[in-house]
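And now, subunit A:
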Amino acid sequence: MFKLKTLVAATAISLGMSATAMAAGTVTFGVQAPITGQYANEGQGIEKAVKLLAKQLNDKGGLLGKTVKVVSCDDEGKATQGALCARNLSNQNVFAVIGTYTSGAAGAAQPIYARANILQTSDGTAEQLTQHGYKLFFRNAPPNSAEAKFTGEYLVKGKHYKRIAVLSDHSSFSKGLGDAVDEAVKKEGGNVVFRGYINAGSQDYRSVLTTVKSKNPDVIYFSGYYSDGGLLRSQEKDLDINADFVGGDANQNVKFAQIAGQAATGTVIVNVPAPENLPYKEAKDFLADYKSMYGELPPSIFTLTNADGMRAIVKAVEATKSFDPNKVADYLHNLRNFPGITGPMGFDKHGERLGSAFQAFEIQPDGSYKTVYPTH
Partner candidate 1 sequence: MEIFFQQLANGLTVGSIYALIALGYTMVYGILKLINFAHGDLAVLGAFIGLTVITSLTGAGAAPSHWVVILAFVVAVLVVAIAGVLLELTAYRPLRHAHRLSAVVSALGASMLLENGIMLIWSPQTLTFPEGILPSTNYVIGGVVLNSTQILIVAISFLLMLALYLYVNKTRFGTAIRASAIDQDAARLMGINVNRVIVSVFILGPALGAIGGLFIGIYYRQAVFDMGWIYGLNAFIAAIIGGIGNIPGAMLGGLLLGLFNSLAGGYISSTWQEAITFALLILILLVRPTGILGERVAEKV
Partner candidate 2 sequence: MNDNSTPLLQLDSVGINFGGLRAVDDLNLSIKKGDVVGLIGPNGAGKTTVFNLITGVYKPTDGVIRWKGEPISGLPPYRIAQRRILRTFQTIRLFSGMSVLENVLAGQHMETHQTWLSGLLSLPKQRREEKALRKSCMEILEQLDLASIAHEEATSLPYGIQRRVEMARTLAAKPELLILDEPAAGLNDSESVELNKTILGIRDQGVTVILVEHDMNVVMNVTDHICVINFGRKIAEGGPEDIRNNPQVIEAYLGSDDDDDEEAA
């Protein structure tokens, strides 16, 4: 009997729902982000940035006269949830999706958005995201390969480390970056004395760090996420390991220093510049607006790269005066030197972001970042 009831309820609710989704005069942007879970901090940043941009657009009369509406879906940073979100957002007829943070969740969602003809922009840096030929996908942060090249140079040429330990987790992003750094270091003539893995989120890394210690490295490079990076750094100090600590881009989050505590000082992170170090006017304005709306600064640069992804799409809609995803994509593929929050930007024909320069910056005792490489 219950099945019948469910069916009746289902039909009734669905009729109601489709009516609202089809409301005229609105354009819907989807946010797919890890709003809960391990990377919640990043996901909430992305959602806030999109809502801020939407509000700014609506205050100015909307996008091509349509009210901008934002719907969010929490993918918890997990691939399967990402695919579920993609189904969910596609079914709500979104025009474009901003996010998500993890490469796995972005990759799982890609084919579903592609089929539904929905624009997608993500900061996921795993190489393969732009290699499937999805025309409507735009990566708003630089890929692993570029970062690894810079990191290899920094570790070997910049710092002259002799014994390098490389740690990753098993996610496609982290493993890909770790492997690429491993390779880049060797290409630069450096010496990788240890290559190992951790289980993201497992809290106790003392076993692996004790093994690392026995290899006597002068630097530990970690290609995973901030929540593990901060702990690794703090436990490294507890074990009296004197190696420097260099983290990949996903360690750039305000939480890193909180988790690592005093041990954070002196840690170096490789990424595009942190929000507060951005010299551009767009950045200063956006940060001010963000702060006045939410009373805090964005958790990391990826809040801003995603905001840039959305701004680029908005720019393309305005320029083409069209909500046709293909027209918008064509425009974006030829976009050059668009004044982004994170610097002048554009996209190549694969949807790869153009124009972003890496830096290595050191965490200061007050938690701020000081650029240490390149030195000029």
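Quick notes on this structure:
What we mean here is this: a residue touches a chain if its C-beta (ideal position, glycine included) is under 8 Å from a C-beta of that chain, and two chains touch if they have at least 3 such contacts; residues count from 1.
Regarding selection, all candidates are chains of the complex that A comes from, given by their letters.
Treat the numbers as computed from the prediction; the structure is a model and nothing was measured.
Listed candidates 1 or 2 all sit in this complex, but the one touching subunit A is 1. Residues of subunit A touching candidate 1 in their complex: 35-38, 40-41, 170, 196-199, 202-208, 210-211, 213-214, 227, 231, 234, 238-240, 255, 258-259, 261-262.
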